[in-house]
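A single protein chain has been omitted; all remaining protein chains appear in their positions.
Let's turn to chain A:
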Amino acid sequence: MQINPADASLPADPRRPQSAVAWGLIGLAYLMAGAVLLVPLLLIVVTGFREGVGVYVANIVEPETLHAIFLTVLAAIVVVPINVGFGIAAAWLVTRYEFRGKRLLITFIEIPFSVSPIVAGVIYLFLYGGQGLLGPLLAQFDIKLMFTVWAIFLVSLFVTSPFVARELIPLMQQQGGEDEEAALSLGANGRQIFWHVTLPNIRWALLYGAVLCNARVIGEFGAVSVVSGAIRGQTNTLPLQIELLFNDFNVTGAFAAASTLALLAVLTIILKSVLEQKTGH
């Protein structure tokens, strides 16, 4: 509904707050956001810098922390594209085809949302660990998964697999297949349809899903902590490294490392906001 603010018969734009109560509530919202979000975020940065810039930089370039940053970014680089591919394929399947058990499949796709990450980690340990279901078989071929970076990639894949599909499915359902059918009737082949019709239609939602996926990969703690083995400088991702530094009594170092993780997260959130405006979410 559009209201013309120039219309004198209306008192004012009703979307603007009128009463003290309204202003009070808005103030409260800002206060809460400040107390719950902004202050802790600032505190991370301030504590990271509390012994000076030199110490902050020294903490970040400390080889184990640097490795943790690298490993975390690498995990995102590996996991996000795979889950983007999976998400597109899954969404395509459930929105463009009719088949038995479709609802069941959608439910399956969403399972990682409802499973606690720590359970996800334990599942993988029970499956691929030395005493697990497939562990002895892997050991015969001298394949090591658990307590290597591969395990970290695997559990991250599991935990973040629904994000892209969840974004795409409602959108593609709503859009329907008419555009693609039209392209097909005009003689486009499968690849052309995907690149020139489907992808442009879903690109913003796809990016949005990828951003969420990315945020979750870099922040994942529970599942990764189960399968990492916590080998210093080798299988510690940034969230694990932060805990490790904290437990080493290096509180400043822990906060410095946390600030880099927070920075990565903030960048992701900013990207998400930009995309939200574009997609009109």
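In this text, a contact is a pair of C-beta atoms (placed from the backbone, for glycine too) under 8 Å apart; a residue touches a chain by one contact, two chains touch by 3 or more; residues count from 1.
We adopt the following convention: contacts and distances are computed from a predicted model.
> So which of "Thiosulfate transporter subunit", "Beta-ketoacyl-ACP synthase", "Cytochrome P450 monooxygenase PikC" or "Monovalent cation/H+ antiporter subunit C" is the UniProt name of the chain that got left out?
Not shown, but named in UniProt as "Thiosulfate transporter subunit".
> One chain is left out of this view; which of A:G129, A:G209 or A:P239 touches it in the full complex?
A:G129
> Which of these touches the unseen chain: A:Y56, A:F147 or A:W204?
A:F147
> Mind listing the chain A residues that contact the chain we can't see here?
Answer for chain A: residues 67, 70-71, 74, 125, 129-132, 135, 139, 144-150, 229-235, 246-249, 251 touch the chain left out.
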